[in-house]
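One structure below.
A single protein chain has been omitted from the complex, and every remaining protein chain is retained in its original position.
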Amino acid sequence: MCMTAETEIRVRYVECDPMGVAHHTSYPVWFEMGRTELLRSSGTDYAALERDGVFLAVVSLDVRYLKPARYDDVLTLHTSLASCGRVKVEHHYVLRRGGDTLSTGRTVLACLDANGQLRAVPDMIRGDASEA
Amino acid sequence: MCMTAETEIRVRYVECDPMGVAHHTSYPVWFEMGRTELLRSSGTDYAALERDGVFLAVVSLDVRYLKPARYDDVLTLHTSLASCGRVKVEHHYVLRRGGDTLSTGRTVLACLDANGQLRAVPDMIRGDASEA
Amino acid sequence: MCMTAETEIRVRYVECDPMGVAHHTSYPVWFEMGRTELLRSSGTDYAALERDGVFLAVVSLDVRYLKPARYDDVLTLHTSLASCGRVKVEHHYVLRRGGDTLSTGRTVLACLDANGQLRAVPDMIRGDASEA
Partner (left out) sequence: MCMTAETEIRVRYVECDPMGVAHHTSYPVWFEMGRTELLRSSGTDYAALERDGVFLAVVSLDVRYLKPARYDDVLTLHTSLASCGRVKVEHHYVLRRGGDTLSTGRTVLACLDANGQLRAVPDMIRGDASEA
């Protein structure tokens, strides 16, 4: 299983605000795209997981904003599976524009069934990540 | 049944773009809020409809933008049920800031069941609107 | 100058709604991405235009929704410059998933200066499009 994914992001006009930079709420949207690509690179996809009644709900989000991103910038998002417990998954994010780090982030997701109850993280997500 | 609803909208910072005005995709979001309030004023609510397996899907959207809205502006949206056919509903919208009309719009929604198939519009939505 | 651009869109989770399909306000966001790519393929870019004091403001938007798009779908957006007048530009859009047409759209943009006043559309946008 691949434990890191690189996603190219082109900043959309609608994602920018009157300061002329990407709004801070765009970053967790990009992080979510990174998780989609990380799952895909491990041979599954999140749409299929939901059809099987497995849902990943964000329970914790932390973002640090170091330098602004601007409209039409091409960014690279590095998403990694930091750790995986029985029912929770932790991801880390680094967002770069060329050599500059624009932002770092961290999410914890809880694994839920179709009734919103905690359930074990499927093996295909877990890979060989150490316990969270 | 009430055939018109007035909704107060305060423009959010995130809804504005680098031109310093509300992005054009914010307007149909507000129109959707207007439909929610119009349904509520008729004694039902859309959340309950979906729980009963009735879905309203937008099949047509038209917006005219006359004057820009800005961050923190307080706007008034007038939403009206223009006509109602067997399986489709047409709404009209006028967005004002004081005496100024900023935008007008029109949507057509199709009524679907839980399988995405067309079904008759429930009477509680229909009211006494003429045929579409 | 290239008068048509093809843009690949992967539907984001955040763009989907409780019906499990892409929300209707996501489509005009994608159309805006199509315009960005059409400008780029003509050898300029919109960020540079804004730095030069040229702004393109949407004055009219029409969208028809034919079939739903879903999370993680890969779509192809065809954006074309339909016509270009002295101060306004009209674009047409066709959104496809494989052989299926999911949506068609049309926008009219007005060309503004830094003070929000109408100004002539720059030649680099105009290309050889016929008068609007």
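Chains: A, B and C, in written order; residue numbering restarts at 1 for each.
The rule is short, and it goes like this: contacts are C-beta pairs under 8 Å (C-beta built on N, C-alpha and C of every residue); 3 or more make two chains touch, one makes a residue touch a chain.
Here the structure is a predicted model, which is why all the values come from computation and not from measurement.
Per the touch definition above, the residue from B:14, B:59 or B:94 contacting the chain not shown is B:14.
Seen from chain A, the chain kept out of the figure touches residues 18-19, 21, 24-25, 28-29, 32, 50, 55, 57-66, 68, 116.
The omitted chain makes contact with chain C at the following residues, 13-14, 16-18, 20, 23, 25, 71. One chain of the complex is left out; on chain B, the residues touching it are 10, 12-14, 29, 32-33, 36, 45-47, 70-72.
The rule we apply is simple: only the chains that are shown with their structure count from here on.
Among the remaining chains, A is positioned farthest from chain C, on the basis of C-alpha centroids. A summary of chain positions shows that the Cα centroid lying nearest the centre of all protein Cα atoms is that of chain C. Residues touching across the chain A and chain C pair largely coincide in numbering: over half of the numbers involved belong to both copies.
Mean C-alpha positions place chain A and chain B at a centre distance of 33 Å.
The geometric centre of chain A is 28 Å away from that of chain C, both derived from CA atoms.
In chain C, the positions touching at least two other chains are 29, 32.
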